Structure formats: structure tokens, C-alpha cells
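A single protein chain has been omitted from the complex, and every remaining protein chain is retained in its original position.
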Amino acid sequence: MGDGTGVAYFDGVKKLAINWFKYSAPTTFYGLAGKMIPWFAVSAAILLAIGLYIGFAVAPADYQQGEFYRIIFIHVPASILSMFLYLILAGYAALGLIFNTRLSAMMASAIAPTGALFAFISLWTGALWGKPMWGAWWVWDARLTSELILLFLYLGFIALHASIDDPRRADRASALLAIVGSVNVPIIYFSVQWWNTLHQGSTIKFSGTSMHVAMQQAMFITLAACWLYAIAVVLARVRSIILERERNTTWIAELPEVKG
Amino acid sequence: MKKSSLTGLVMLVIRRDLLLAMRRRADVLTTLIFFVMVVSLFPLGVGPEMDILRKMAAGVLWVAALLSSMLSLGRLFSADYLDGTLEQMMLAPQSLSMLVLGKIAAHWIVSGVPLVLMAPVLGVQFDMPAQALGVLIIGLLLGTPILSMIGAIGAALTLGLRGGGVLLSLLVLPLCIPVLIFGTGAVGAVSTGLSAVSHLSLLGALLMLALVSTPWVTAQALRISME
Amino acid sequence: MKKSSLTGLVMLVIRRDLLLAMRRRADVLTTLIFFVMVVSLFPLGVGPEMDILRKMAAGVLWVAALLSSMLSLGRLFSADYLDGTLEQMMLAPQSLSMLVLGKIAAHWIVSGVPLVLMAPVLGVQFDMPAQALGVLIIGLLLGTPILSMIGAIGAALTLGLRGGGVLLSLLVLPLCIPVLIFGTGAVGAVSTGLSAVSHLSLLGALLMLALVSTPWVTAQALRISME
Amino acid sequence: MLEVSNLACSRGDHRLFSGLSFTLHPGQIMQVQGANGSGKTSLLRTLCGFLMPDEGTITWRGENTRDLDEDYHAEMLYLGHLNAIKDELSALENLRISAGLSGIELDEKEAMTALRRMGLRGRERLPTKVLSQGQRRRVALARLLVSDARLWILDEPLTALDVGAVAQIQELIAEHLAQQGMVIFTTHQPLQVAEMEMRSLFLS
Amino acid sequence: MLEVSNLACSRGDHRLFSGLSFTLHPGQIMQVQGANGSGKTSLLRTLCGFLMPDEGTITWRGENTRDLDEDYHAEMLYLGHLNAIKDELSALENLRISAGLSGIELDEKEAMTALRRMGLRGRERLPTKVLSQGQRRRVALARLLVSDARLWILDEPLTALDVGAVAQIQELIAEHLAQQGMVIFTTHQPLQVAEMEMRSLFLS
Partner (left out) sequence: MSSLDIWMRENPLAYVWLGSYAVAFLVFAIEIAMVRHKRKITLQQVRLIREAEGEEE
């Protein structure tokens, strides 16, 4: 090699060394995530149980909505999570695009399905709430519509990632899409102002101040539970993605679960 | 190595197209999501008044079904044309019409059926009554295969032409209008308390007619496009 | 032989795309006819009641404009990608973003402008009042370039993927919804006796934003897709 | 067996050739030669029936190929510029399907053997989109190994192939001819078939 | 001038080459050789900047091509598998536009001369869709005649060309080298350039 007639050669040892350095982030993260998942999962389950207990046993019925309002303990956490997860996804995507870090792209693609599912739950539970409250499963209200669009944004991200086979191109293309899409989130959100809106505003105004506390407590606890659940699932998914993407590296081959 | 029969070949074509659809799973989903999205765009454009929305529901759903099956039709032959598989199909030792029928069947399974299954969910969003929904679904079940078959002719004729997608719609949409009219007519009839049977049986008759004639016509169109 | 400047190159790209559009005149027409056809399908599907039709008019026209510009966008880069011209554009000695802007401009002239010109004719069919028509046209004039620009990002991202057309719509339609809402909102405002200025100026702001950012984003997307 | 008499063909307003006649007997091979644009591809596509000749007839075993149609198709194999392989499918699936389309059901082992002989060992199950130009061409050419057609019509079979693959194809053709097959092909690269007289047809 | 050092490139999970280094000086020509799938096309596309190398740098006149970007593009010319010509446009229009895209404004006479030299006399104004494979390739190659780029990167320039055209291209390359140009190319067909030492790079 060098000047003159160049010769391609394959230096196995060197490749290993470089790979070790380059992939060190996923390496450590893989193990760390594995250790953290049970903690998140267990605390999510416990908090969910507590939250639902307070929500159903302690908090009394609402004088206007009767028992139906109890959907709130899953509806609001799901709605809030679906929006935050999109922003986090876009953040990871931007990191991955700018600094070319592999792990961020993997995180972004691990978040997407969870976000989409929360968006779905929000829509579903909202629809179930809407039937007794508004007499219709669905109205074309700004809040509802924007949630639907959010679901489409998630699906677009997933579909684009799935249609590109080359993982590097898939990561970069869908990252760009996520970033462009995040510009849309506030725009959609402000469109509430141009629409007559049936949906509840952002502050909880239930009557009966004494119950207010229990309701709020229950909601915040289930919200925390959903956060923990989301983190646990995303971490579990990203571990599989790391395994899949890095399957040719030595550190993967040396993992006990691969060897055994 | 053994020789394959006519049905063997048709099944091969169907299996192949389904396999390809599985490999490009995103495609299948996107057609469906396109359908959902077109349907959801209308309330955004027209405004949220449920009364108007309920009246337009059947029309919007049928038009969206029409458009999304048009769009997915663009791909019916074009991939095979571009990579040369279509040439090889024309050299197959069996009738081209039957192979075409196989391709159409696969296309309907992949793009028509999910659409029919999705329709009730969307109908509910427009607050359609249950009976109207039922008629809508039967109509779509009879109508979407016709759309696929008529569309196949257009897809064959526009093969390899630029702007195929739009040109295709242009050729095919007028032919699909009867389907649209009977389909929405059936829903309209049932919502005004009449019987939808006559509309639906007309759709059935169209289906038979299409089944008999379109594969052959499509095969001829393919021959012309290959010259 | 002489060297060409940046503006020279952009003008070359625009001239070239317009020349190609002239050679494939059918394409230009078909986008327009698709628009007309989608709009005309609705009265068929929904029924002939003028009251409902008048209320849906703006929404239907905007949705149809959205869909037909989506369809024509599929071709924005794909032909150049398949025959290798895009590679050569990326190797041009000038900024890719500017070439992209040239291509988008040509696309808008070819597919957006005819649509804007056609809209009043269709609006009259739906019995839209003159003032609403005026606002509709201004809205379309401001909105269609935004659609072209946002669509260009989608077209660049889905380059070379199967099912491009439908996937493209899936990616791009949600991003276009604000345009749709402001566009129809303007018409709605004017029909209820309010002023459409705020909606239209929001559209204008979106246009500026798109003009500044989308060419660069599209160029990045193209680079990613070429790997 | 393949008899072409007085064939004339034109593309657009341009007469490519006329009065072309030849007969190809079992065990014979013919190279169609000519400069770029002389009508080689058009001739081969006419033989397949994709293009209608202006004049003249093409007969196979004494019968007009237009009338034989599917029976003729069962006995011939055409490989054009395009590879007729699907990017998403693996080499294996592609081969089995394309053989299936030409009427031959192939089991996995037979297909594997054929692909390995074409130098694709270890790449049989990869989606063909990740293969290079030459590897993709090899997948297409693997059909030659599993076909039982008598007549092979090959349009520039050697493009994109490296030296090893070219030798392989020459060997394959020699085998086919030895089994009383017939070959008609075009190429701009030299092709040597052992112990065979190569007939040439010049178009100009 | 073109200096490649320690280049490594992979497609998918597959490392194609690594530690590749060479320098190309004015007046030098280099053939990239290797079997099908050895990474020739990938190497050329990396040199153009379409693919990101895993490691290593490519410098032109001592500066990294990534930083030079458009200045590098102004001095190089790439011809890939694809012809980059439009079916609907005539050969003449195609040539003028593709030259324009690489920054050179060409008047009609210059373009005509170039096309005639490429053996397309009488076909300059036909839409290229009616041309044969080889004729279309010639339209693409006509860019070589009008370009003032120092570095030519050619991926299988000889495919589909007949003997006459191959000779023409060889002549062209010799001229370019005599004017202190640089050429890096791949081909599976033999290519002789008069009075030039041909350097080879083997990929495996």
C-alpha cells in the first residue's frame, strides 16, 4: 500500500480495536439498561396500583360526570406522555443527526412505538369518555384532531424507518423527518385558538374541592407510573436494537446471553 | 424439478406478490393510513359540524377508498415492468390473463381488504348509524375488487409512462364512477329508510362483469405496453 | 464554453424542468384534471343538495389541491434519481439547496399555478360567493408553494423507496395540515362576515418560513437518500 | 428448428433490417453482431414475440411462433438487459420464482446448487438489493442452469461479469449446445465456446 | 493531487476494504480491479463523496474533499452506471444541460461537434429514448469531450459500447492524460491506453 500500487488489505486486529472504541457507548449502555429495567418496571407497577386505588377507592364520584371521569387516570397520563415522548424522540434524533452518535438514533427508534401506543390509548380512552359526555365517540375538536395528527407523525416516522433497509440511511432520514415534524407540534397545538373547542382546557376545574386533592394525587401517581413504564419498555426495546445492530462486534459475541 | 400447471402458476404469482407485500410491509400499512388520513382531512377542511359531516360520510369514505386504491394501483405492474419480471411473465408457458388475475387478487388482498376492515372505525368518527355502516361495508366488499380490476387496465396502459400515477387516475376514475354511485347510493337508500338491495345487486353484477372481462383486457394492454 | 454562475445554474435547472414538463405535457394536464376530478367526485358521492355543497366547497377544494400536489410531488426527484441526473446535480459546483429551490419553483409553476387558476371555475360550480372565491384564490396562491416545499422534503426522504407515493403522503400530509386549516379558515371567516386577513397573513408567514428552511432541509434529505 | 425467413423490422420510421433469413439447428450457436444501434436487441425481442415484425415469419419446429404462443414459450428462455430479479427477495427466492414462472418447480436444494455454481455461495439468502451489479447479473444467469428450454436468447449476457463468471457462462453454453440446445446471443465482448462453430449474423 | 489515505468502507455489515491508500498525480491513470462485488463501485462513489467512508481521508490538492465540497466538484467528473440522460430530450439538449450542471455553458455548435465525434451524427436531435443502449451510453460519454475537469472518475465506461466506440474512448483518455489530467476507472473489459503506464488497484 502507500504510494505506487495500492493494495487493499484487511487488518483484523486493528478493526477490533477501532470497533471497541467506537461502540463503547452502546456497550456500557446495554449493561446499564439491563440492570435498570426491573427497577423501573416494578416501581411502575406499584405506582399504578396505588394510583388506581386512590383513583377508584378514595376519590369520590364527580357530581357532574358521575363515575365516568375516572377515565382521566389513564387518559391524561397517556395524552401527556404521547406528546412528551415525541419531543424526546425528536431530541434524540437531532443529537444523532448532528453528532452522528449511534445510540441516539437507536433510542429514537425505540421510543416511537411506545409513543404511538400512548397516542392510541389517549385517543381510545378519550373516545370512550366522549360517548357519555358529548354523546359522540368523536368530535372534530382541535385537541382531539391534534392528537390524531400526532399519531400520524409517529406512524410516519415508523413507516419511513421501516421502508429503508440500510440502517444508517434509515436512522438519518427518519431523524430528519422527526425534527421537521416537531416544528409542527406547537403549530398544531396553537390551532386550538382557531377552533371552537369542546375539549377540556388545560386546568382541571372539577367541583368539590375536597375531592380535588385525591383526584389530583391519583392522576399524578398514575402519570408517574406511565413514565416509569415507558422508560422500562423503551430501554428493553433499545437493548434489542443494540443487539441487532451491533451483532458483528466482539462485545456482543462475548455477552453471556449470546454465548449461552 | 417438475412442471407446473396453470393453477400452480397462478398460485405462485399470488404467493409471490403476497411475499413481496410482506417484505415491504410498510407499503401495505401506508395505503391504509393514506385512506385514514384522506378521510380525516375532510373534517379539518370542512369544519366540525356533525350534521354536515354525517351527511358527507359515505361519500367521503368512498372517494377516499377510490383514491387510495388508485394510488396503490400505480405499483401493480410498474415494479415488475421496470425490473424485467413482466417480460418473463409474458413468456410464461401459460395464459397471461390468468397470471394477471393472480396479480389482481393479491393486490386486492393486500390493499382492498384492510381498507374494508378500517371503514367502520372511520364511519363511527363521522357518527354514521349502525345500519348504514353495515351497508357501507358490504358495498366496499363488493366494490373494491372492481376498483382493483378496472384499475389494473389503467395500470397496464400507463405502464412506463411518466406521471403514471396521475394519468392512471385520469383514465380509471371515470370508469369507477358507477361503482362510486351505487356504493354511496346504497348507503343513501338505507339512511332514508329504503332498501339497499337493488344498489348492492347492481354492484354484484358489475363485479361479475369485471371478473370475466378485465383480466383479458389487461393482458392485451400489457402486450401493447411492452412493444 | 464559459463558466456558469449560481443564478445561471438555478435558471438552467428551472428552464430544464419546464422544458421537460413541456415534453411531457400530459403530466401537467393530468395533475390539473386529477384536481378537477376529485372535486367533481364529491357531489356524486355526497348528493346534490346545494346547501351542503356550498358549506363543503372550500374544504373540498383545499383537500383536492393538497392531494393533487402530493401526487405530482412523487415525481419531483424520482425521475432524476432513477436516471442518475440527481447524482450529477449533487456534484454540481454550486450549492445543492439552490438547485433544489430551482426544482421546487419549476414544480410549482407547472403544478401549482394551473390549479390556482382552475379553482375559481370549480368554486362557482359549488355556488361559492365571489368574496369567498377571492379569498380562496389568495389562500391557494400563498398555500400551494408551501405545499410544494414541504412536499419536497418528503419526496427527498422517500427517494427510491417502494410505495413512494403513498409513503410520501403519509409523511407530508400531517405537516401540511396547518396550511389546510388556515386556508379553509380564511374562507370560513369571510363567509361568516369576519376578516380573513389574520389567516392569510399566517399563511404568508408560513410561506416565508418554508422558503428559508425547506430548501436546505431538502438538500440534506437528498444527501441522506443518495448514500 | 428455429427458422426465420425474410424478416423485416423497423423502429419508429427507421428500417432496421429487412430480408433477414436464417435457420438455427439443434446444437448450433449464433452471435448477432453489429455496431451500437444496428438492431440487435430489436431482433432478439422480435424473436421473443414482444415486437411485431413488419414482414416475414418466424417458425419453430415448422409452426409459426405466433400460433404456437405458449407452447413456444415453454421451449425458450430469454434473458434481456433487465435482470428480472426483485430487490427485496433473496437470490434463492428470486431463482425459485423465476424458474416457477417459466414453468419449472424447483426445490430449495436444486436452487442452492445452481446459485453456488454461479459463485454466490454465502449470499444465497441475502436480499439481492445488497448485491453488486455483477452479482445481480449472476442471479439472473443462474436461470440458465435450471432451465430445460431448448432455445436460449441472450442479450449481452456478459455485461458486468468478471473474468471468472465469463468463463463459467462459456462453459454453460458449451454444455447446452452439447445437449442439442440452441443459442442466439449478442455481445460486444469476445466469447469463446469450446469446440463449437460460432455462426455470426451481421446487422448494419 | 488526489490522495487517499487509510480509507475504509463498508456496506451494511460488510467491510469492503480498509487501510486503502494511494496517490494519483497529474497525467496518471489507475484501473480499479476486482471480482464482482469486491467494492469497486463503492470506492468510486466514496471518492465522489456520495458514501461516507468509515475511516480515512480523501484529499485533493492537499485539502480534505469534504471541506472543499463545491470547489472539488468543479474539478471532477463522475460517470456512473447510470447515464444521467433524459429520455424525452434530444442528445443535443441532454449534453448541453449536463454540461451546464457541471458548470460549463455550451453553445449548440460545440455540443454538435462533440456528439458527432462520439458517432451520433444524424441522431443529435432525436429524443434519446429511441436510441439503443450503446448510443445512449455514447451521449453520456460525450460529456468527457466538453468537460474541463482535471479528475475523471469512470465506472465501467465501456459497457454496451461497440469496438469503434471503445477505441474512441481510449483515444480520449490518452488525450486527457497528455494534458495532465487524471483518470480513475473500473472495467471488466480490456482497455489499452497508448504510451501510458496503467496503474492497478486490486480489491478483493
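Residue numbering begins at 1 within each chain, and the chains themselves are lettered A, B, C, D and E in the order written.
The rule we apply is simple: contacts are C-beta pairs under 8 Å (C-beta built on N, C-alpha and C of every residue); 3 or more make two chains touch, one makes a residue touch a chain.
Computed from a prediction, not measured in an experiment: that's the story for all the values here.
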item: Sole residue of A:70, A:143 or A:161 that reaches the chain not shown, by the stated touch rule; value: A:70
item: Candidates A:54, A:155 or A:252 - the one touching the absent chain; value: A:252
item: Residues of subunit A (touch criterion as defined above) contacting the omitted chain; value: 52, 56, 66-68, 70-71, 74-75, 78, 113-114, 117, 120-121, 124-125, 128-129, 131-132, 229, 233, 236-237, 239-240, 243-244, 247-248, 252-253, 257-258
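Criterion: only the chains that are shown with their structure count from here on.
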item: Of all other chains, the one whose Cα centre sits farthest from subunit D; value: A
item: Most heavily contacting chain pair (counted by C-beta pairs in contact); value: B-C
item: Inter-centroid spacing, subunit C versus subunit A (mean Cα positions, whole Å); value: 32
item: Distance between chain centroids, defined by C-alpha means - subunit C, subunit E (Å); value: 36
item: Contacts with two or more other chains, residues of subunit E listed in rising order; value: 12, 81, 88
item: Overlap residues in subunit C, where contacts from two or more other chains coincide; value: 24, 79, 162-163, 167, 170, 173-174, 177, 181, 227
item: List of subunit A residues in touch with subunit B within their complex; value: 136-141, 145, 148, 152, 155, 159, 162-163, 195-196
item: Subunit D residues within the subunit E interface of the complex; value: 11-12, 34-41, 81, 119, 130-135, 137-138, 156, 159-166, 188-189
item: Contacting residues of subunit C [partner subunit E, same complex]; value: 1-4, 8-9, 12-13, 16, 19-20, 23-24, 79, 82-85, 87-95, 226-227
